[in-house]
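Apart from one protein chain that is not included, each protein chain of the complex appears where it belongs.
Entry: chain A
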């Protein structure tokens, strides 16, 4: 008797423990993810009746020049944006992490300084760095008056060619410490076991780095690439904050995040073409476009272990 009542009690308590988390996640995260599949088949401005249109949103997205041109431009620019960021993070991140792994004076001090931007809010970083790179801002004062590199101030965010790389630089400045943390921990993890062996075999520093340290950095690299890729192709905080949903100047900074936002909630000038179905379709296309790469990389990581 006592045993069965313990069992039923345990069962009920298990349900009680699981329910809050499952409900919270289910309603506000999992259901919307499923809804994404249904919503991309309707035309719906957010209020009023939904109109079932089948695959029309996708046909429009790939067929109608109005959407197709935006899609191609946004995706292409997103690729450039991603390439600049991931290049900067892997190259500088590895370089700085390596330097910090040496017996450098004050390396703990440098480490805490390098981590400083990480907890800052995207909004704060965007506004702060925007103030720095303005035409009348400190960076231009330095370039024009201090170093005499240029005769007139450079409009980093106003110039269609410079705006996207500038935003990528903002992102890299903000997230560099994330790369440094992961790469540094990978280097520190291999130091002890493998390097000893390599040194015993008479390898010098460069040989050891190339043969022992770099190969084990691959999992860390993959982790960084996947996380940054998922983030950069879906989020557009800096662009939305500084450039608006139209990706000014002249959509030169338009990426998938701004395109999706615009199609669901309207841009600055036109809110005529607002369609939640279209934004769901864009979201799904983005997911389908980046998921294979993410899964491929993640699987590579798993296989290594």
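One rule holds in what follows: a residue touches a chain if its C-beta (ideal position, glycine included) is under 8 Å from a C-beta of that chain, and two chains touch if they have at least 3 such contacts; residues count from 1.
Everything that follows uses one rule, which is that contacts and distances are computed from a predicted model.
Candidate names were "Carbohydrate ABC transporter permease", "Hydrogenase 4 subunit B", "Trk system potassium uptake protein TrkA" or "Xanthine dehydrogenase family protein molybdopterin-binding subunit", and the UniProt protein name of the unshown chain is "Carbohydrate ABC transporter permease". In the complete complex, the hidden chain is touched by one of A:61, A:74 or A:96, namely A:96. Touch with the hidden chain on the side of chain A covers residues 6, 9-10, 13-14, 16-18, 20-22, 24-36, 38-39, 46, 92, 95-96, 99-105, 107, 110, 112-124, 127-129, 131-132, 136-138, 141-142, 173, 181-182, 185-186, 189, 191-192, 195-196, 199, 205, 208, 219-220, 223, 230-231, 234-235, 237, 240-241, 257, 260, 264-265, 276-277, 279-280, 283-284, 286-287, 291, 294-295, 301-302, 305.
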